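All protein chains but one are shown at their positions in the complex.
Up next, chain A:
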Amino acid sequence: MGQQFYVSPEQLMKDRADFARKGIARGRSVVVLSYRDGIALVAENPSPTLHKIGEIYDRIAFAAVGKYNEFESLRQAGVRYADVRGYSYDRVDVTARGLASVYAQSLGTVFTAEQKPFEVELAVAEVGEGESADRIFRLNFDGSIADEAGFLAMGGKADLVQAVLDRLWGSGAELGQALRWAVAALEAPRQDAASASPQEPLTAALLEVAILDRKVTRVHGSHRAFRRLSDEDVAELLAQ
């Protein structure tokens, strides 16, 4: 066995963070944004079955970038947490804030204590009665948590995507408008790299889109606000 070398805690944390960041930067981006009638979650994801976006509870959705097996196990753990909580208290007692803080704790623990940190970045979104009551949380691989107002972007070259949303996003938009903003933002990294090789535009088939419907209880009488949009629906909305 070789000799144990001293590594300073700063260096150790930095190495882990760099490792996780590299893993996340390889993936494609995800955008979460509020609009008039709900919250839209849009991912660049050509796979129709391996989802990056999922339902957690009545008014709560989940989106992730990074390693599939890692965020999938986190998604399932989130569903279990929410269902146990809703079953033992009441459905209204399951909140995005509670879920986000549980995620933050487990990501933080894994970052410091495990062999390798999770190479994931998560978003937890909860749709409210009005746009001002929407909650969107961003969770990093190290367990840091941020509360975003209106929209967030994460994944590879998230800063470019976020910059486009900063410029475009406004409150009170229709779903079609919100989706067009999301696509414009997701295309930003492609245009940045377009000098090297021209890329096909982001069409509905390359997107995974789901919404949290604000009015689901009032209009449809259902308690579950999460709904996936089919490719046809997305194409129609983008063409408006």
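The working rule: a residue touches a chain if its C-beta (ideal position, glycine included) is under 8 Å from a C-beta of that chain, and two chains touch if they have at least 3 such contacts; residues count from 1.
The rule is short, and it goes like this: contacts and distances are computed from a predicted model.
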Practice task
Would you kindly match the missing chain to its UniProt protein name, picking from "Quinol oxidase polypeptide I", "ATP-binding cassette domain-containing protein", "FAD-dependent oxidoreductase" or "Proteasome subunit beta"?
Solution key: "Proteasome subunit beta"
Problem - Residue of A:Gly86, A:Gly128 or A:Gly176 in touch with the missing chain, whole complex considered - result: A:Gly86
Practice task
For the chain that's not shown, point to the residue among A:Gln11, A:Ser47 or A:Ser73 touching it.
Solution key: A:Ser73
Handout entry: Given A:Asp37, A:Glu55, A:Glu148 or A:Glu187, the one touching the chain that is not displayed
Key = A:Glu55
Completion exercise
Those residues of chain A that touch the unshown chain are 49, 51, 54-56, 73, 76, 79-80, 83-84, 86-88, 224
